[in-house]
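As you look at this complex, bear in mind that one protein chain is not there, while each of the others sits in place.
After this line comes chain A, so read on.
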């Protein structure tokens, strides 16, 4: 406990330096902005800004990128409530009750409870990250190569199972992602694989190009194809104050949302959107006022909005302790860390105390900033909503193009992004989920390394994966998850939970 406090004090020391405060604020502002704007999400934005973070110290870079992710959870609710349009995927369910509240003249109250609930959930989740991080790290240090391989396999399975749409296709997308990760120089022999003699490919396919092509450009093309998806705001925000009754009704929902979000955030493949869905389902079953759902029940805003922000914080736990990204945003964080020369993994807490504790403390500070950014300044964000998409998408394209170019100062990356834009377009037309692909791409090379090391240690005997208790447990969990999804009842439940 004393150690924890000392570490937190150290963390606040790092987070409160002028630079880190400024970049936390910048991240929170950018996050809110892209959260408010429909059609551009944290994955595209973070990949866009990755090149810019090269010049900064690692801690500052991660603090800013993290701010974008949880800032987007705050901003997303604004659009959902005022426009009946999710600013982010994670605020899809907020539209259900939030927009009804706005129609009833309670938009201000809905915005307030979304922000306050998010802040409460974010604070609790941050404490959870601080408390569990070092303990989990100790466990992770006893992992051997076989255990790591099994853990990543479990992560890939869960991320595929929890993705939207067909599980079979999602698993295939994970494998395709692993295959894309094979391109480049083989670490152990130095042989060039799948590079076709192109020197730029010897470092592998560009992570930023893949993310930006599939999520950024692919998204723009789809938005342009269905112009009816854009809409205009109507109505006023009204008073931001909650009535006493609204406040009392929200408390249990916020608490439940915080718990659900914290748990679902840690799961690989989970993250903010799943948490919001989970919480909404829960509120509809458990709330005392469930009969009011569909007519603007404040519980339907308070729960999911708390849950998505809690999940945004706790999804950092697997990354910071095990070095394993739980979702596409975390995969980008791995990319950012590796670019900075930091290998994410259990040794990070000890080797990079500034980064670990500084990030945790800045998360709390960032949440506090977001409360201020979102509530008194709500008028500014409403203005931003009035920027038409026709001005937005060329700007995104310009920033994308300059961003990828500046990665290596090479036009090659621009064309690489173009190629993945085409691929992303095909994927979305064939309903192939791209998020599992990205996770497979990041985990693939690590898995290969651990697989080869484990097999070398076991003299080529694959039994090592079931002999070691940790590895065996993880593999069994993976098998159970897969088997469970074959049960028709559970599958129907998942489809219902993920359907809009």
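Things worth noting here:
The definition used in the following text is that a residue touches a chain if its C-beta (ideal position, glycine included) is under 8 Å from a C-beta of that chain, and two chains touch if they have at least 3 such contacts; residues count from 1.
In this text, contacts and distances are computed from a predicted model.
The complex includes a chain that is not drawn, and of the options "nitrile hydratase", "Acetoin:2,6-dichlorophenolindophenol oxidoreductase subunit alpha", "Glycine cleavage system H protein" or "Tripartite tricarboxylate transporter TctB family protein" the UniProt name matching it is "Tripartite tricarboxylate transporter TctB family protein".
Annotation: of A:127, A:240, A:339 or A:401, A:401 touches the absent chain (contact as defined above). Contact with the chain that does not appear here is found for just one residue of A:6, A:22, A:141 or A:168, A:168. Residue in contact with the omitted chain (choice from A:22, A:338, A:377 or A:456): A:456. In the complete complex, the hidden chain is touched by one of A:9, A:22, A:131 or A:224, namely A:224. Listed by residue number, the positions of chain A touching the unshown chain are 52, 55, 166, 168-169, 171-172, 175-176, 178-179, 182, 186, 188-189, 191-194, 217, 220-221, 224-225, 227, 388-391, 393-395, 397-402, 405-406, 409, 411-412, 414-415, 417-418, 421-422, 425-426, 429-432, 444, 448, 451-452, 455-456, 459-460, 462.
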